[in-house]
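Below is one structure, written out as structure tokens; comments come after it.
The complex appears here without one of its protein chains, the remainder shown in place.
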Amino acid sequence: MSLLSSFKSLRLEGVSRDFGVVNALRDLTLEIKRGEFIALLGPSGCGKSTALNCIAGLLPTTRGQIMLDDKRIDTLPTEDRGFGMVFQNYALFPHMTVRANVGFGLKMRGVSKAEAAPRVEQAIRTVRLDTQAHKLPGHLSGGQQQRVAIARAIAIDPPLVLMDEPLSNLDAKLRLEMRQEIRRIHQSLGCITIYVTHDQDEALSLADRIVVLRDGTIRQVGAPEDLYARPAHLDVAEFMGFRTRIAGRVQAKDGNRVQLAVSGTTLDGVVQEALTGDAAIAAIRPDDLVPVAPDAHGIDGVVEAIEYRGRDFFGQARTKGGDELFFRSEQRLAPGASVRLGAEPHRVLVYPGA
Amino acid sequence: MTAVTLEAPPAVATGPSGLRSVGSRLWIVAVWSAVIFFIVNLLGIIAAVVTSSFATRWLRSWLPNDYTTRWYLSAWDEFQLHDVLLVTFQIVGAVVLLSGLLGVPAAYAMARRDFPGKKVMMLIFLLPLLVPPVTFGIPLATVLYQSGLGGTMAGVVLANLVPTVPFVILVMIPFIEQIDPRVEAAARVFGAGTFRMFVHVLLPLLMPGVLAALLLVLVRTIAMFELTFLTAGPSSQTLVVALYYAVFAAGVRAVQSIDAMAVVYMVTTLIWLVIALRFVNPTQMVTRSKRQSAH
Partner (left out) sequence: MADAIPLRARLAAKGLDGVTLLVLPAAALLLALFLYPFGYGLWLSFRPKDGSLLGNYARFFSDPFLYDTIFTTLALAVPVTIVNLLFAVPVAFRVRLMRHQRLLTTILVLPITLGTVLVAEGMLNYFGPQGWFTRALVSTGLFNASSIKLVHNYWGVFLSLLITGFPFTFLLTLSYVTGIDPGLEQAAATLGARAAERFRHVFLPLLVPGLAITFCLSFVQAYSVFPSAVLLGAPAGPTRVISIAAYQAAFEEYDYSLASAIAMIMGAVQLVVVVAVLALRNLFYRGPAAGAKG
């Protein structure tokens, strides 16, 4: 369609959905440029699927506008928006062959058979399903069904492809493969892809920008690297894998750097979100918290569990004060052993405490 | 009978060892004997009707003296089977069509939406299947006769719709529920409006369920005696009601002639039963909304 060649951006302006206390959406404002891959990331119930369904027109919005360049599209019915969508359980038409599934959108647009056929074949080739095109979805594996769903979404050359947790039903190995595939397809099309997921690895590896949602509001928008290294809020940090969280009090402050008093010792860190009082919480990734020499500076704890994860060990310990520590270790430590753990100050992120 | 040999090998579920005590063996033999005795008698009842319909004379002997087909000709004339069959098919056809048209959309709404009063609605749909036809048939016939519809074909059709529409609804609800609503959403996303979504996606997916439900309605309506009996007049009798009157007035006609009519009735029912059984499990004739074997 000609839309693809002409449009520059998709804008969500204060998009809200009020109904039903759960899955509500509040004032979602975001501009997405053509060619961008956006991930909506958040725990279940955060409103990410609601946002996607509102963009697709499957749910009506209560307020706000959705604009494709200067054209308002939130008032259009779903079938007139012309987007491609990949559903969580694929939602393939079970009574149609792969080819008919992929060609469905073109057929609905009244594209002639002669014109549609090569586009359908092209889409099927893109997802590497040439040999399965005559089969019914029920006869395909999960990964293949996934590819059909993607082919169906891209066959219509949509300006926007929406993906709703498309990999959540696949096993781990297939998920990694499909991730690369999706990235490759996105790059070859040059459209906007909006990808909903609760898996931060997926979001980090796929997206150009990640939108973290919680309780229907945007918590942070940023490039994967930013989000990974510098989560703006504690809940985002939690979600991005900062598993160790130690409550403490601010002892000294020097610009961005603070020293916290925690569990009978001190911890140096970097302030991420303006502190309101002297209560603070330090967040550390397991990979940045490691055993240090007994005479070095660090937090003492007792090892509770240790698990092998390939190159190193993942451990869990508890301080005398009851804080849980998650750390990485080169050696297998025995449960019950004492351990002193330390982290580089710039890897310790400090947020306001309760 | 071969029923005993159909039993699955012991490994399936007879317990840890697969060994059985003498007592449980006797018990199994007793159970199967009872089943076989029941089935033999059941088939005997049906065979007696068929045999009699072909018998020239059948008194004081195991089998008739001789066989003939003339009773079918006489039954055809005596009972005006041509007219009766025509009426039967008209009524049954109308009932099937209308129960589909009313039942399937209602089932769709019940399966897809949660609305206030849905439980009450469900109860209204369940009651006509739980209350036996004679109980509600008499007040219903009273109302139909007072409104001038009693004794007409329209009245018979309306009366028969009372259990068949809920039946279609209850058969279709689990069937519709197992169709992923996202498939419908997908059709919309890819550009199908309501009408084309219905034609290209919903209808083909619903077809097997609708077909099964309507075939069951067909079989049940042919055999529905009570409601038709209570509401039909002389010109709106179905085959089963005509058969009742013939048996009721036995002695007026030759037994073989009545039996020939019974065979005609049996054949019309069984043809549809055989077709229906290609699409549904026999248990569905009884349990209506049998758990769809999900997963």
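Each chain gets a letter, A and B, in the order it is written, and its residues are counted from 1.
To be clear about the criterion, a contact is a pair of C-beta atoms (placed from the backbone, for glycine too) under 8 Å apart; a residue touches a chain by one contact, two chains touch by 3 or more.
Computed from a predicted model, the values in this text were never measured in an experiment.
Among B:L81, B:A94, B:L161 or B:L214, only B:L161 touches the chain that is left out of the view.
Taking the complete complex into account, A:T62 is the one of A:T29, A:S44, A:T62 or A:Q180 that touches the chain left out.
Between the chain not shown and the residues B:L26, B:L73, B:L97 or B:I124, the one that touches is B:I124.
On the side of subunit B, the interface with the absent chain consists of residues 2-3, 6-8, 12-16, 24, 27-28, 31-32, 34-35, 38-39, 41-46, 48-49, 52, 58-60, 62, 101-103, 105-106, 108-110, 112-116, 118, 121, 124-125, 127-128, 130-136, 138-143, 145, 158-159, 161-162, 165-166, 169, 219, 223-226, 229-230, 240, 243-244, 247-248, 250, 255, 258-259, 262, 265-266, 269-270, 273, 277, 281-283, 285-287, 290-291, 295, using the contact rule stated above.
Going forward, only the chains that are shown with their structure count from here on.
Here the CA centre of subunit A is 54 Å from the CA centre of subunit B.
Of all residues in subunit A, only 56-58, 77-85, 87-89, 91-95, 104-105, 108-109, 152, 156, 162 touch subunit B in the complex they form.
Residues 180, 182-183, 185-193, 196-197, 200-201, 204-205 of subunit B are the ones that touch subunit A when the two sit in their complex.
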